[in-house]
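Only a single protein chain was left out; the remaining protein chains are all shown in position.
And now, chain A:
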Amino acid sequence: MSTLLTIDKLVKRIGLTEQRILFEHVNAEVDQGERIAILGASGQGKSTLLRILALLDIPDEGDLIWKGISYRDSDPRIWRTRMTYVAQQAVMLAGSVEDNLKTVHLLHRQPYDQDLARRLLAGMGLENLDIHKRAIDLSGGEKQRIALIRSMMLRPEVLLLDEVTASLDRTNARLVEEQLTRWSQQEGTSLVWVTHDQEQAQSFSTTTWFMGNQTLLERQPTAHFFDNPATDLARQFIMHPAPAAE
C-alpha cells in the first residue's frame, strides 16, 4: 500500500495568553485504503488533529506531506477535496436533502451521480428518506448520515471522521460502519476515524492510533493494540475507557 500522507513532528499549542502543548512529536503515515481508529481520553487533541489534517486548523510546528508535497506548498482547496473532514456536529446547508447531496456537484461542477447517492442512502439505512424534505427538519442521526454521504459524494482519497456515529443508535451506527468499511475496500479510500467506541474501533479499523501524554503514544495494527498494548496508559484505557465527548 502506498503512503498518501506523512505526519512529521507535528506540534499544536493551545491558549492565547498562556500557551500549553496540546500534543507534540506526532509522527505517522496514512496509507492508501488504511482504516485508522484514533482513540484516547478526552482533551488529547484528537479532533484538533483531524482538523489540522483537513487544514481547517494549522500546526504550530511540523509538517504534513501529501505524496511528497508539504501542505505549505499545496492549494488548501485541492487538499480538502483529497482529505475531507466530516464534523461531529453535522451541519445541514440551506435547502432540501437533495440540495445537500448535490453540494459537491454544485461546488466543483461535477455531474451529479444520482445512483451513487441512492446507493449510499440505502447503505446507511436512509432508503425511505424523502430527499425533497427540508434538510434542517431531519433528526440528528439523519443529519449526521447525510453530512457523511455529502462528503463521500466527493470521493476523497481520505475521509477524516470525527465521531460521526455519536448521534446514532447502535443499529444505525453498525450500518454506517459497514458502509464505510465497504466503501474503503471498494474505492481504496483511507479512513481516519476518531471514536470513543472501542468495539467500533475493533470492528472497522486496521490500525489504531492511541493519543495520550500529549502525543501519539501508540500506532499499532488494531488487533495487536487491543491484545497487547505497548504502554500502561493504553492498557488502562482499554480496561477503563474514558467517557465520550471531547
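Methods note: a residue touches a chain if its C-beta (ideal position, glycine included) is under 8 Å from a C-beta of that chain, and two chains touch if they have at least 3 such contacts; residues count from 1.
As a convention for this text, contacts and distances are computed from a predicted model.
**Q** If you look up the hidden chain in UniProt, what protein name do you find among "histidine kinase", "Putative ABC transport system permease protein", "Glycolate oxidase" or "Protein DltD"?
**A** From the choices "histidine kinase", "Putative ABC transport system permease protein", "Glycolate oxidase" or "Protein DltD", the unshown chain carries the UniProt name "Putative ABC transport system permease protein".
**Q** For the chain left out of this view, which of A:R77, A:R134, A:R170 or A:R235 touches it?
**A** Only one listed residue reaches the unshown chain, and that is A:R77.
**Q** Out of A:A54, A:A117 or A:L180, which is the one that touches the chain we can't see?
**A** A:A54
**Q** Among A:A87, A:V158 or A:A234, which one is in touch with the chain left out?
**A** Reading the full complex, the residue touching the unseen chain is A:A87.
**Q** Considering the entire assembly, which residues of chain A contact the chain that has been omitted?
**A** Answer for chain A: residues 54-58, 76-78, 80-81, 84-87, 89, 91, 93-94, 103-104, 107-108, 147, 150-151, 154 touch the chain left out.
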